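For this depiction, one protein chain was excluded, whereas all remaining protein chains were kept in their positions.
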Amino acid sequence: MKANFKNDYSVLCHPQILKALEKYSSEVNEVYGLDRHSKRAKRYIREIFGLPKAKVFFVNGGTMANMLFISYVLKPYEAIIACKSAHINVHESGAIEGSGHKIIVKEGFNGKLYPEDIKEVVDAHVDEHMVKPRLVYISNSTEIGSIYSAKELRDLYKFCKENDLYLYIDGARLGAALTSRNNDLKALELGEVCDAFSIGGAKNGLISGEALVIKDKELAKDFRFHIKNKGAMSSKGYFLGIQFAEIFKNTLYFDLARHSNEMAYKLYKGLEELNVDMLPFETNQIFVRVENRFVDKIVEDFGVEIWAKGEERTIVRFVTSFSTTIKDVDFALKFFKELN
Amino acid sequence: MKANFKNDYSVLCHPQILKALEKYSSEVNEVYGLDRHSKRAKRYIREIFGLPKAKVFFVNGGTMANMLFISYVLKPYEAIIACKSAHINVHESGAIEGSGHKIIVKEGFNGKLYPEDIKEVVDAHVDEHMVKPRLVYISNSTEIGSIYSAKELRDLYKFCKENDLYLYIDGARLGAALTSRNNDLKALELGEVCDAFSIGGAKNGLISGEALVIKDKELAKDFRFHIKNKGAMSSKGYFLGIQFAEIFKNTLYFDLARHSNEMAYKLYKGLEELNVDMLPFETNQIFVRVENRFVDKIVEDFGVEIWAKGEERTIVRFVTSFSTTIKDVDFALKFFKELN
Amino acid sequence: MKANFKNDYSVLCHPQILKALEKYSSEVNEVYGLDRHSKRAKRYIREIFGLPKAKVFFVNGGTMANMLFISYVLKPYEAIIACKSAHINVHESGAIEGSGHKIIVKEGFNGKLYPEDIKEVVDAHVDEHMVKPRLVYISNSTEIGSIYSAKELRDLYKFCKENDLYLYIDGARLGAALTSRNNDLKALELGEVCDAFSIGGAKNGLISGEALVIKDKELAKDFRFHIKNKGAMSSKGYFLGIQFAEIFKNTLYFDLARHSNEMAYKLYKGLEELNVDMLPFETNQIFVRVENRFVDKIVEDFGVEIWAKGEERTIVRFVTSFSTTIKDVDFALKFFKELN
Partner (left out) sequence: MKANFKNDYSVLCHPQILKALEKYSSEVNEVYGLDRHSKRAKRYIREIFGLPKAKVFFVNGGTMANMLFISYVLKPYEAIIACKSAHINVHESGAIEGSGHKIIVKEGFNGKLYPEDIKEVVDAHVDEHMVKPRLVYISNSTEIGSIYSAKELRDLYKFCKENDLYLYIDGARLGAALTSRNNDLKALELGEVCDAFSIGGAKNGLISGEALVIKDKELAKDFRFHIKNKGAMSSKGYFLGIQFAEIFKNTLYFDLARHSNEMAYKLYKGLEELNVDMLPFETNQIFVRVENRFVDKIVEDFGVEIWAKGEERTIVRFVTSFSTTIKDVDFALKFFKELN
């Protein structure tokens, strides 16, 4: 690999994370997430997102965060509505169904769901022979890098509330969404457009860790029991606490996400000038359509994933991260220039 | 209601069923399905379907039969492939997902799945981030009354075996399929085209009961434990045994199904002559498209279910059963004649 | 077998049940439990138990009824407290755990749980590393034929309510309990001592069927979805409705149970006079301790189950039912007389 555009989690972490871990490495801590670092981190998060009463939990992975919240709030016969491209539908090996719940899939548009999608499901599910739709799952940024506008989110949440549906936002790449040039939603407003959301750490500079933020604390009453019951409670919860405190005690979380986005933006703009064929772009993922004969070389040099194969052309995904440098971007641009 | 075309399970049972129950009503029986009637019934079924080594189990409902087999043979991360219109996908309130498994949905055609549908799924599911497709679920007759040809079934099963997939046939209306005028599959051949199938009783003259036939007895080794674990073992298993013995000791099961089909055929042909708009027809369900202004009256007189509502026209479903009479058919034909 | 003391479900049903089925056998019914017979039966039950607002559901088996209620009201990390001898703990093949919940087992006394048993569990379960006890399961009559006094039940329920625990009564043999000579609880009072209970049909003259009575209708809001989700919704719900209506439209349910108890009482008293060694007796089960050399013959003549084997003596269980006759009792007494 000559420049790393593989994904946003192939490098361990931002240097400050390791520094923080070192700093507290000989401290004696409370265990199972009751430590002072976790408490600090939760305080920061409540402030940044303007949710003084929210409950915050740290867990090890995104699939787990999704599954934990969904399986906590739903009864056995209740179902999720999600996009066809939703992470929970495609890339979680049936973890949601494994917890007992059906995902009702809608095509959506550009990786996003709209009130009319939800309405179709609600209208069709009329009696007890069908599951009862009860939670809408969206990702922001989405699996294909798009983001929701503030208005889209407000409309969606309004529709959900009118129809007794929870709205959950998978924020595995929330940082990328909130620091996108196209974004018009403030972090402080996030709580106004959903019932719960996750904040991805692993894809934004942490070693690991997802924060799960549940707005209404009543909704999260016994959530620690649930975490433990699903095998997801870290004995050394302070390992997650230290990391989240580090990244949210100031603006580091957003700085790293913005850096990723900016590197992607530069790459995108440069490729645009070279007339490279690309899908719409908004965050830190760029989907590039290239002739099949170039694919092997591109994969070799940039470690990128193949997204979709066609007869003549293939879509490859370039992902930037906290560790992407301008040198990486320039190298990629040079590569494509020479292709022409 | 002036003539009953509501569905095929709104009348308790065929008179011979009650007669048989009465006959054995003061007998002392072995319990939990180990009684002589259940043994008899299983023997008849093995003979009729030419499967001397198959294991046969009787349970109370179709959703349960489907869920029992599927949840027995699949590991947690393994998934089912089914048609969009599949009963397990639409009308079982998430029972399959409730047992932990994802249903991967394909559009299919005319309620049926084809090898190319399966191939698309198999090709797309390449690694452990996605579920592992392991079982193909089809219904025969399907939820919309269509049936598979012998060749379609053979092709499908061949493809399944080449791809390490189980093929399971939901036979809630198996009788209707096997006695359809279009059918070219012998009961004796059913075991050649699937790994397991159910035989619906409730929709063909029994009070209740589905037989689950598992071809390879190794595949059903501890199945009685599984039935009990899912809360589905009848203490008075002989109640099911007596019914299935009665219906399979001679040709009654097929006679009743054929009667349903013939009544439907007569109705269909009669309506065709009246130029009534209908969907393709093969078994005991007739889907009739009528102007919206007639719907209420039709529902009132025939108890039929509304299948799909349109702006101007509505599809209603006429279902015949063991209890449908030629008088019912004539009454319906007269009704439609007068509509014109 | 010369006289049947095998169990209370080896004979199909009381003649009136079959008669009622016949009476309605050509009627066209609403399906899935929405029929008029189910409605009638529910009305009778609400009246008899003095619970005008209760929700009543009919399902096919006792294990299912237990699992349905328990899995409906509990969150994944919540647990059940039950006696070691509890049916859900011993004889349901892990159905409750299969629905995801731990059963915390206490020894109990004479098949019964007491507030001090519950208190021990509550006191020990202090944090989220342990399950959260949330439901107390008892059977009345118990698995060994004993019954709770009204005071025992009131004390238990009071303790449960003070500790935020549901109390559920498995009434697979509720009739036997309420018609025991020792019983001092009125049917009308049952709702005062628990949150939900089942009423066993199969062990008291019905072909099959358990009624599940949930006192607070809010607690049962979407219960029909749950029934369907667990594969337990009967398409021909009216089959259960007709039976329950028949048995509760007058006093038949209690008459049959009383008959069973009285037959058992006569047998017990007769054996007592013969100085036969027996466990304490209250309902329709008699546990007789006999020398091992007599066991084979007793099993052969009476079809009884072996309850516990010892080096020298064995406990066998004689069960009476609606179909037990005084002739059966006399035959058994004669047998034991001749043993001496």
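Order of writing sets the labels: A, B and C. Residues in every chain begin at 1.
Operating definition for what follows: a residue touches a chain if its C-beta (ideal position, glycine included) is under 8 Å from a C-beta of that chain, and two chains touch if they have at least 3 such contacts.
What you see is a predicted model; the values in this text were computed from it and never measured.
From the options A:76, A:94 or A:191, the residue with contact to the chain not on display is A:94.
Checked against the hidden chain, the listed residues A:85, A:229, A:261 or A:314 yield one contact partner: A:229.
Considering the whole complex, the residue from C:105, C:219, C:252 or C:279 that touches the absent chain is C:105. One chain is missing from the display, and on chain A it is touched by residues 1, 4, 6-7, 9-13, 15, 18, 21-22, 24-31, 60-64, 66-68, 92-95, 98, 202-203, 207-208, 225, 228-236, 238-239, 303, 323.
In the full complex, chain B touches the omitted chain through residues 32, 71-72, 75-78, 100, 128-129, 131-132, 222, 224-230, 233. What chain C contributes to its contact with the hidden chain is residues 76-77, 79, 90-94, 97-103, 105, 128-131.
The rule is short, and it goes like this: only the chains that are shown with their structure count from here on.
The rotation relating chain B to chain C, fitted on Cα atoms, comes to 180°, given as a multiple of 5.
With respect to chain A, maximal separation of chain centres occurs for C (centres as means of Cα atoms). Between chain A and chain C the centroid-to-centroid distance comes to 51 Å (mean Cα coordinates, whole Å). The geometric centre of chain B is 34 Å away from that of chain C, both derived from CA atoms.
Touching two or more other chains at once are residues 92-94, 98 of chain B.
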